[in-house]
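Excluded from the complex is one protein chain; the other protein chains are retained at their positions.
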Amino acid sequence: MPESITALLHGPDQPGIVAGVSGWILKHGGNIIHADQHHDAREGVFFQRVEWTHEDGSDPVGRASSFARLAEAMGMQVRTALSSARIKVVVMVSTAGHAFHQLLLDWHEGDLPCEIVAVISNHRHLERASGNYGVPYYHVPVPREPKGKGKGKGKGKGTGKDDAEREQVAIIREHGAELIVMARYMQILSETFLEECRAPVINIHHSFLPAFAGARPYHQAHDRGVKLIGATAHYATGVLDDGPIIHQDVRRVSHRHTVQDMLRIGRDLEKVVLSEAVRLHLENRILVYGKKTVVFD
Amino acid sequence: MPESITALLHGPDQPGIVAGVSGWILKHGGNIIHADQHHDAREGVFFQRVEWTHEDGSDPVGRASSFARLAEAMGMQVRTALSSARIKVVVMVSTAGHAFHQLLLDWHEGDLPCEIVAVISNHRHLERASGNYGVPYYHVPVPREPKGKGKGKGKGKGTGKDDAEREQVAIIREHGAELIVMARYMQILSETFLEECRAPVINIHHSFLPAFAGARPYHQAHDRGVKLIGATAHYATGVLDDGPIIHQDVRRVSHRHTVQDMLRIGRDLEKVVLSEAVRLHLENRILVYGKKTVVFD
Amino acid sequence: MPESITALLHGPDQPGIVAGVSGWILKHGGNIIHADQHHDAREGVFFQRVEWTHEDGSDPVGRASSFARLAEAMGMQVRTALSSARIKVVVMVSTAGHAFHQLLLDWHEGDLPCEIVAVISNHRHLERASGNYGVPYYHVPVPREPKGKGKGKGKGKGTGKDDAEREQVAIIREHGAELIVMARYMQILSETFLEECRAPVINIHHSFLPAFAGARPYHQAHDRGVKLIGATAHYATGVLDDGPIIHQDVRRVSHRHTVQDMLRIGRDLEKVVLSEAVRLHLENRILVYGKKTVVFD
Partner (left out) sequence: MPESITALLHGPDQPGIVAGVSGWILKHGGNIIHADQHHDAREGVFFQRVEWTHEDGSDPVGRASSFARLAEAMGMQVRTALSSARIKVVVMVSTAGHAFHQLLLDWHEGDLPCEIVAVISNHRHLERASGNYGVPYYHVPVPREPKGKGKGKGKGKGTGKDDAEREQVAIIREHGAELIVMARYMQILSETFLEECRAPVINIHHSFLPAFAGARPYHQAHDRGVKLIGATAHYATGVLDDGPIIHQDVRRVSHRHTVQDMLRIGRDLEKVVLSEAVRLHLENRILVYGKKTVVFD
């Protein structure tokens, strides 16, 4: 298969964008293999994902940046990627292994076109497993904060959590990570971290957001007596469990299910939802605008 | 098929309840055709649904009340019902017809073992349709309240909404209704109404509760960018959209779906979820305890 | 909202189709509001659905046919439709009302952009209901064939079923029907009928095809002990239950469900699946090729 170029565009809706884009590709000898667009009529915003090949295959980088200039000239924000690219991913975990193993196994299977360059954890539980997958493992303990939920802000310099985040950021930058995946990493990340790591962060929340944000969602769900439990993959923002939603799924439960059962069922739900969200990101299928996503699946 | 007796029991868990119940039925010549029990280990509560027949079929009313005395003697709360019973149901609607038609059609089809004795509405939209189904229709206009959301409390006597609720209660009592179904009735019922109508009230909320309680849930869902929308049938309590959940279901949506699309998809979801919840109630499959339900399906 | 034009194209894949289509629309002052394309790489076929408006709104018919000529010049097969168009639909039913009512109610609600011009049935069960919806009802009894399954072929002229089909075709043509919907019409239509009615026929089969084709699928499903039951909407062809699939859905069942329960659950499944399939057809979202569909949802 020849190298393909994918572009994600969005900007103010106006006539002629599709024609401009497809005309440019045709003129430069390209062949569109997938194109999908969306108009948000309420907001007046145009979104497009277009993927194309050039038969001669020469200079895809030059062509991608040349296309980007065209899109910008049409007033669009644009991101391009080559099908051969494998962006660098850092996975953050705590003790639970289900989402971690799903990501690593899917990656081995070739389903996640990326390079998993490091695992960071506040525990040692998955160190040996990480080694088996051939991925370096960084153990960065996060001390319990003395009191309150603090989130590491206004604690005076040098709280333990601040230090830990600085160490995490250093590892992330050292590996040149372009995506961070929180595979049930059970610490709240500070806004400082989210800014400093300079890469999007995908998180899996173990509930059907916006229901049951925050801690122990299956306990909350059990107490409320819901008949379905869910999982939500989203981009992390400074506001807990409030970032743009990428993917969600649910499973049926009943009064027979204890919290333990929900945790078990939830594991299968979470890991598949997270892996799917990561795949959508890696295939350049997601555009974020405001608090929402456009997912070109 | 001979008449069957169904009993719903719950109370403090203790050894010997199942043996006591099944022993009594055997001794009285009955044959259990369905029995299901549940133990809430955390709360120490026992729940049972048991359905049985007597081959001779004589005096089911006497036998049911005799059984109830046994259950009470074991410290259980109990409710019994005969399979031939058809409880009286009042349906409340506003302008939207989808949930209304589903209920009336399912009832005609024989899927809802009840007697729909009246429809009450604050609008005239479904009057002719109600007539086609042969059910009396009561138009009880509810005046807009002057300001605030008031819920009819502390408004001084004689606000229009109080008067309307009194009229509704009178109709409900006159028909001897044993169940009220709010089939997208778009007014908030006061606590006074809920007490006075002396019958359980099943409501359909057009979201996956507890997400998006309150007004215009599909608009809320659209703004939040969720990837699944839902519907929730629950018993109404004094707290809006907070009563025990009976049944829920969801459908997948994407950025392509406008609020209008969600409303359309939601209609099919809501009507089926509501009708299923009503059927479960009519078949005596639901036990409420605290804010939750045990549904013996 | 101004009139929009929708075009469905398909043909041999080749560079420049998207550019040609969007360029033409731009040149003629149109604005694309939705465009979606698909390439079947294995078969080398290109599929596109494009919908656009002209701000001046003048002569949409002329513009649509002018566009069609362009598409044909590019070697594409093309079908165009105006957003204001309401194609004429004939609904065929037997005794079961669930799918019939769903269609008629969705139509009343404005969810099905068509004109339901007639109902044809081999029974009288839904005659009064049809009258309530204001749609003429034609009772065309279909005599049982003397023996075998015959399908009306090779039976010599003038069997009762042949006569009935001739009468049905006459009604369909008289009303100028452009779509036939079999809403649980329980007779097998002959190939002659399918040719003579000169309109696509959408059928709902009450199983998850290709499992359980043919008669009494819920009985088959019950006997096989499946854990999910389904419904399939498809275009009817000369081979029973073998036409291109438009839409499918399933529900979970268990050993507790009798065949009667499956029939009841199936009713809610079938009616929603059928109505959705009809809506997709009416919105010009379906392209058929070979035994398959491309559904631009």
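Here the chain labels run A, B and C in written order, and each chain numbers its own residues starting at 1.
The definition used in the following text is that contacts are C-beta pairs under 8 Å (C-beta built on N, C-alpha and C of every residue); 3 or more make two chains touch, one makes a residue touch a chain.
Worth saying up front: this structure is predicted, and the values here are computed from it rather than measured.
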| item | value |
| --- | --- |
| Contacting the left-out chain in the complete assembly, out of C:Ala7, C:Ile33, C:Ala64 or C:Leu209 | C:Leu209 |
| Subunit A residues that touch the omitted chain in the full complex | 97-98, 101, 105, 109, 111, 129, 132, 256, 264, 267-268, 272, 275, 297 |
| Subunit B, residues in touch with the chain not shown (by the definition above) | 15-16, 18-19, 22-23, 25-26, 29-37, 39, 41, 252 |
| Missing-chain contacts mapped onto subunit C | 38, 40-42, 47, 208-212, 223-228, 230, 244-250, 254-256, 258, 291-295, 297 |
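In this section, only the chains that are shown with their structure count from here on.
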| item | value |
| --- | --- |
| Shared interface numbering between subunit B and subunit A [over half = same, under half = different] | same |
| Distance from subunit B to subunit A - Cα centre to Cα centre, in angstrom | 41 |
| Whole-Å gap separating subunit B and subunit C, where each centre is the average of the chain's CA atoms | 36 |
| Of all residues in subunit A, the ones touching two or more other chains | 41 |
